[in-house]
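What you see is the complex with one protein chain gone and the rest in place.
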Amino acid sequence: MKFGIVRFPGSCDEVDALVAARRVGEAELLWHGDADLRGVDAVIIPGGFSYGDHLRVGAIARFAPVMGEIERFAATGGLVLGICNGFQVLCEAGLLSGALLPNTSLKFVCRQVGLEVVNASTSWTGACSVGETLSIPAKHTTGRYYAPDPVLDELEANGQVVLRYRAGENFNGSARDIAAVSNPAGNVVGLMPHPEHAVDLLTGSADGLKLFESAARVPA
Amino acid sequence: MSRVRVLIRPKAGILDPQGQSVERALPALGFEGVSHVHVGRLVELDVEDTSQVAAMCEQLLANPLIEDYEIQS
Amino acid sequence: MSRVRVLIRPKAGILDPQGQSVERALPALGFEGVSHVHVGRLVELDVEDTSQVAAMCEQLLANPLIEDYEIQS
Partner (left out) sequence: MAKHRELGLTDYEYDLIVSKLEREPNEVELAVFSLMWSEHCGYKHSRPLLKTLPTEGPRLVLGPGENAGAVSVAPGLACAFKVESHNHPSAVEPFEGAATGVGGILRDIFAIGARPIAILDSLRFGEVSTSARSRYLLERAVAGIGHYGNSIGIATVGGEIYFEGPYEQNCLVNAMALGLIETDKLIRSAAAGVGNIVVLFGAKTGRDGIGGASVLASAELDSSEDKRPTVQIGDPFTEKKLLECSLELLDRGLLVALQDLGAAGLTSSSAEMASKGEVGLDLDVRKVPLREEGMEPFEIMVSESQERMLCVVEPARVDEVLAVCARWEVDGTAIGVVTDTRRLRVFEGTSLVGDMPVTALVDECPTYELSPAEPATPLYPAPPVVLTSSDPGEVLVALLGSSNVASRKWAFEQYDSIVGSRTVRRPESADAAVLMLPSGDTDPLTVLYPDGSDGARPAIAVAIDGNGRRVAADPYRGAVEAVLECSANLACVGAEPLGLTNCLNFGNPEKPHIAWQFTRAIAGLGDACRGFGIPVVGGNVSLYNEGGEGPIYPTPVVGLVGELPDARRAGRLGFLAEGDVIGLVTA
């Protein structure tokens, strides 16, 4: 399994994602300006502040040349994970439903949160079990997941809600405590918390590794 | 060249904590009788072809799922 | 009650990185001939006494050190 991690101007967590992915497979960085996925089996759009979050989070990054390739790759079932800013980019690009709005506190918050696994059959959660709690840090200013109610109903009905904040852990005010959603096929997942920062007990938790292991299990 | 302004605001019905925070702060400063505060974005630009601005809004400047926009030229 | 809009933008000469980013992004989307892009804030509010709005801007809505504002009512 080879992971490709996209580097935009302003990405911050791409090296962390690279290093995390290398625990379960091969990984390399992909350049935003190259319309080329270099034959990787899974793409990660990392956290950070692509284009400085200017105008609106994820708004400018979605037009990068690499994004066109990622859209095609996702449409043919390719594995795509958007973490934090990557989630915002995937929503802006229309690969996932909904949008991310400013936290109700309007502040950046960096905190370890407990997440409930709601769907363990997506490409990125296959190594988890439903109901299990993952302890993963979240850190963002714009992480309040929003979609109109009918869309939320549909996401829930289709099993596209992948992770939820545990009771009391939804600090950003996300609708229905949603922390992660997928596309209908389950190959594209976006989440606000940072699994790449939870791959080593020494730095707090290794629960995030399960997302990378899940992808590594998917037959190429 | 024409100077164009795009006013972007959160769609009605979507929680606007920024607006709420301004609304809460005003009475503390002695400003009473203020309500329905909303905070959005202003984009000003010089364009050669004003007919393009709506497309710019749809594609980049606003996110139609969460925002309404208005063009002033 | 009157509906008032406050348009807030970076003062001339003050760095406006957001405006720069948007200006760079537009040609890549096929929109040519756009310049002098600035990104600011829009505040909309209902007020009983519009004569207070300038003071609200000075004290809370804008940062007069780095921003200009304009009141539309």
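Some points to look at:
A, B and C are the chain letters, set down in written order, and residue numbers restart from 1 in every chain.
We adopt the following convention: a contact is a pair of C-beta atoms (placed from the backbone, for glycine too) under 8 Å apart; a residue touches a chain by one contact, two chains touch by 3 or more.
Everything numeric in this text was worked out from a predicted model, so none of it was measured.
Note on the chain not shown: across the whole complex it touches A, C. For the options A:48, A:102 or A:190, the residue in contact with the chain missing from this view is A:48.
The missing chain, though absent from the display, is touched by one residue of A:30, A:100, A:199 or A:215; that residue is A:199. Seen from chain C, the chain kept out of the figure touches residues 11-15, 17, 21, 24, 63, 65-66.
Think of the hidden chain as still there; on chain A it touches residues 9-13, 15-16, 18-20, 22-23, 33, 48-49, 51-54, 107-111, 137, 139, 141, 194, 196-197, 199-200, 202-204, 206, 209.
Here is the rule we use: only the chains that are shown with their structure count from here on.
With centres defined as mean CA coordinates, chain C is found 33 Å away from chain A. Between chain B and chain C, the centres computed from C-alpha atoms are 9 Å apart. In chain C, the residues touching two or more other chains are 22, 25, 29, 39. Multi-chain contact residues of chain A (touching two or more other chains) are listed as 55, 60, 63.
Contact residues of chain A toward chain B in the complex are 55-56, 59-60, 63, 92, 98-99, 101-106, 144, 146-148, 173.
Across the complex, chain A is touched by residues 17-18, 21-22, 25, 28-29, 39 of chain C. Those residues of chain C lying in contact with chain B across their complex are 1, 3, 5, 7-9, 22-23, 25-26, 29, 31-49, 52, 55-56, 59-61.
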